[in-house]
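With one protein chain held back, the other chains of the complex are shown just where they sit.
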Amino acid sequence: MKRELTCIICPRGCGLTVEINGDSVTVTGNACPKGQQYGVDECTNPTRTVTSIVRVANRVDTMVSVKTENPIPKENIFDLMQIICAKEVNAPIEIGDIICDDVFGTKVIATKQVK
Amino acid sequence: MLKCDIAIIGGGPAGMAAACAAYDAGVKDVIVFDREDEMGGILRQCIHNGFGLHKLGKELTGPEYAAVYANMVKERGIKVYTNTTVLKLSNDKVVTATNTDGILKIKAKAVILAMGCRERSRGALNICGTRPAGIYSAGTAQKLINCEGYMVGKRVVILGSGDIGLIMARRMSLQGAKVEAVCEIMSYSGGLTRNIVQCLEDYNIPLYLSTTVAEIHGRERLEGVTIAEVDANRQPIESTKRYIPCDTLLLSCGLIPENELTTGAGIKIDRITSGAVVDQNRQTEIEGIFACGNVLQVHDLVDYVSDEAEIAGKGAAEYVMGNKTSGEVIVTKAGNGVRYVLPQRIVKNDESVSLFLRVTKPFGKVKFTVKSGDEVLATAIRLKAAPGEMEKLTVKAEKMAFAEKEITVELEEV
Partner (left out) sequence: MNYDIIIAGGGVIGGMVARELSKYNLSVCILEKQNDVAMGASKANSGIIHGGYDPEPNTLKAKMNSRGVELLYKAAKELNVPFKQNGSMICAFGKAEESEVHNLYNRGIENNIKEMRIISGDEARKIEPALSDEVSLVLYVPTAGIICPYKLTIAAIGNAMDNGVELIRNFEICNIKKNDSGFIITSTNGQEVSAKYLINCAGCHGDKVAKLAGDGEFEIIPRAGEYLLLDKAEGSTVSHTIFQVPSANGKGILVTPTADGNLLTGPTAAVVESADNNEITPEGIKTVIDLAKRSVPEIQFSKVITSFAGVRSSEKNGDFIIEASKKVEGLVNVAAIDSPGLTSCVAIAEYVTEILKNMGVTLNAKENWVGNRADTEAFNHMTDDEKDAFIKQNPAYGKIVCRCESITEGEIRAAVRQNPKALDMDGVKRRTRSGMGRCQGGFCSPYVMRIIAEENGIKMEDVTKKGGASKMVVGRM
């Protein structure tokens, strides 16, 4: 099987060709090793970093921006969003503070400081 | 009247990087003016990731990238006036600003313009139909959602496939809205390909090229839009019109540098970039006034904004310290396939020069040539080139020696 992809690791957006023959996956068109990895992952276990916001309960009309520390399986994005949407946290919050521990194999962490 | 060495107007990515660069080059008396309650500019609402790969070697979200630079400013003890809006800049570098303490006037030895840009509005696009609620520029919706926590709509059409439009398509989808379509009047997207993949394709959002929003419907809240394919003159084709019900229309139709203070000071503006005409130090045609970031030219990546701001910051510091660049002035010109070249002027010295440019339309493999007269100063091959992606070409110092009067950058398809 052969797939044409655009690498999303960096703004360069290399056009990748991924050939899958049984267990062997070959990636061409990538300018760096990250592209190689992306090509393989995208065809075997596609993942994405998810970013969103979470309510800050003890501050008026305040939201804190968050992200998954590592990419999560693409198929779990909306499951994670449900968890994030239901979540509330309390300030003060520092960048990197854990918002949700252990979700889909990673953590959700704050990307903004709330004093 | 207060005095300072360098006044920086705007505390977004450009202003913060310029402040640090000026400080590090040896000028400590730097003041940054920012109209918001904290620095960071538009990055504060760009909660998605993808920032910093080039500049910081890691992938950060907007608020994280802003925090890195805000901390650098704090560490240096640079003075920052937040919640302070600059009202006026005079050509003798007097900055008039206002905040809740009153009106302040500061006479600076050098000024760095870093005001950023604004989005093209519905009015400027002349879209026909009614004027209901529910029509937002993509950045305004982004602020309402990401900073204020209010959802702007449930069923969305996006006009314009610039990066903010694409990012917002994903953002709205994640928050449970149905994004019906992204329409792009051009035959190609102005956004990065990676964003088309991860913001549209991931969420099965259709991108209609050569398509525009021809009419807006609804009296109070938006009820729907009529979209249509466009002809060669970008006019809607009647037979292709189709109605899409929606309660929200987001506009991502281009960014315009905010140069009202610049023109107020009498600084010359480039018709193509809509930013000031500058030299390689990002000095405008008024000595001691510099410009960088999206107020100078609209960038695709914040990393390059930071780069440019460092050039301006260092340039301003050198100017204040009395190390003025002087020499023959060479003008840069956009040749075949090139829309603009920045800087527009080069004051010849014995250093290499980086040229930033955008192409006129999408190309496959191209060869860029930098020429002065018959002398080829530099060439570069790119596998593809698109208007949405800024190109950088460097002319080495030894080659610059051959430059006379004018430098032209052109491309040929190879």
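So that you can tell them apart, the chains are marked A and B in the order they are listed, and the count of residues begins at 1 in each.
Rule of thumb we're sticking to: contacts are C-beta pairs under 8 Å (C-beta built on N, C-alpha and C of every residue); 3 or more make two chains touch, one makes a residue touch a chain.
Nothing here was measured: the structure is a model prediction, and the numbers come from that model.
Peer 1: Can you tell me which of A:Lys34, A:Arg55 or A:Lys74 touches the chain that was removed from the display?
Peer 2: Answer from the full complex: A:Arg55 touches the omitted chain.
Peer 1: Among the options B:Leu56, B:Met72, B:Ala133 or B:Ile272, which residue touches the chain absent from this view?
Peer 2: Looking across B:Leu56, B:Met72, B:Ala133 or B:Ile272, the contact with the absent chain belongs to B:Ala133.
Peer 1: Which candidate, B:Lys143, B:Arg194 or B:Arg358, sits in contact with the chain we can't see?
Peer 2: B:Lys143
Peer 1: What residue numbers in subunit B mark contact with the hidden partner chain?
Peer 2: 35, 83, 85, 87, 96, 98-103, 105, 118-119, 121-124, 126-133, 137, 139-140, 143-145, 147-154, 175, 214, 219-221, 235-236, 247, 258, 260, 263
Peer 1: For subunit A, which residues reach the chain that was dropped from this view?
Peer 2: Spelled out for subunit A, the touching residues are 53, 55, 61, 63, 85.
Rule of thumb we're sticking to: only the chains that are shown with their structure count from here on.
Peer 1: Could you grab the centroid distance between subunit A and subunit B? Build each centroid from C-alpha atoms only and quote it in angstrom.
Peer 2: 26
Peer 1: In their complex, what parts of subunit A are in touch with subunit B?
Peer 2: It is residues 5-11, 13, 48-53, 55, 61-63, 65-67, 74, 77-78, 81, 85, 95, 111-113 of subunit A that touch subunit B.
Peer 1: For the complex, give me every residue of subunit B touching subunit A.
Peer 2: 44, 47-50, 53-54, 59-61, 63-64, 67, 145-149, 174-176, 192-194, 196-198, 202, 300-301, 389
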